[in-house]
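Below you'll find the structure I mean.
All protein chains but one are shown at their positions in the complex.
Our next item is chain A:
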């Protein structure tokens, strides 16, 4: 055998390196191409929406009800509906999801039943959203008599994002080092003291991110909302939650009929007139911006809350 530093040996090594580096290049090209397809598709979609919808984005567009005249139509009832439904969704999904996540991580015994529950929770995230719609139609709308209301819609979407919140909660909790947890227990803390004083505060950033990502998904959901009976044309607002008379708050709005942004969009897209297409594009633009803002908020809050925590 030739010694390692023999010129023939070196040349052989260089040939092998050059050969393998070609694969590096190929992998790079393939990766960038795949990424570009995704990015360019998004830019093209977003760009055409901006071009079509931008001229319609005036103040009146946000403060007008839908109308038969495209130039007078707006998204007031849709964005108010979407906002109120998101409030209900968050109010229901956060406590349920966080409690379930904390239970599974901190309290549940590690046995077969827990494992089955865990697999089911993960699988729930993959159930088509229209199935949630059907479930909600039977349960909330008819069985519980909540009707085709904001409350029904909010609870439906809460169910839909529950697995996302649970999984995010568990992952955030799991990222807390064992040493911190043992530190609390070693001082004589009970399980609940450890959870409320340490586990929850330190995992708040992760939980919040999960909640916002869940809401960002819920905001675009159409199928389950149509299933439980959202209106496609609605020219009034639910009564305000804040009243000028005692007791100053009202929950009447929960039981009101509603529409949401994606349904308003769908409604306009299915109209034959060209002008309504521009309205749809403008509404779509608002929806995309709302989603991006929520994701941005998630990133910001994550950064803020995690700034003091290093491990």
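Throughout what follows, contacts are C-beta pairs under 8 Å (C-beta built on N, C-alpha and C of every residue); 3 or more make two chains touch, one makes a residue touch a chain; residues count from 1.
Definition applied: contacts and distances are computed from a predicted model.
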item: Absent chain [UniProt protein name; select from "Tryptophan synthase beta chain", "Phosphate import ATP-binding protein PstB", "Na+/H+ antiporter subunit E" or "Cell shape-determining protein MreC"]; value: "Phosphate import ATP-binding protein PstB"
item: Absent-chain contact - pick from A:64, A:193 or A:277; value: A:193
item: Residue of A:61, A:79 or A:202 touching the missing chain in the full complex; value: A:202
item: Residue in contact with the excluded chain [from A:50, A:124, A:139 or A:184]; value: A:184
item: For chain A, residues in touch with the removed chain; value: 109-110, 177, 179-180, 182-190, 193, 197-198, 202, 308-310
